[in-house]
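Removed: one protein chain of the complex. Kept in place: all other protein chains.
Right after this comes chain A.
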Amino acid sequence: MKNIKVLGSGCANCRNTIRLIEEVAAANGAQIMLEKVEDLQQIMTYGIMATPGVVVDGTVVHAGGMPARSKVESWF
């Protein structure tokens, strides 16, 4: 079970990122716990400079723009 957090203040790219992660996880049959972090103060504690950011099991793996599908697949 992977814990995945998507950091972003609710812009279109953040929502698309969440959808993409759900899609790829379902396609790979991976069990995930997806969490949306929308609070800016909390987002900033991860030290990212561009949203959306993605945190997998506590490590920041992506920041800024939609991640490529291949990149998302590499997380599972």
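One rule holds in what follows: a contact is a pair of C-beta atoms (placed from the backbone, for glycine too) under 8 Å apart; a residue touches a chain by one contact, two chains touch by 3 or more; residues count from 1.
Here is the rule we use: contacts and distances are computed from a predicted model.
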_Protein name (UniProt record) of the chain left out of view, among "Paraquat-inducible protein A", "Permease", "succinate dehydrogenase" or "NADH-quinone oxidoreductase subunit N"_ = "Permease"
_Give me the chain A residues in contact with the hidden chain, please._
8-14, 40-41, 43-51, 60-66, 68
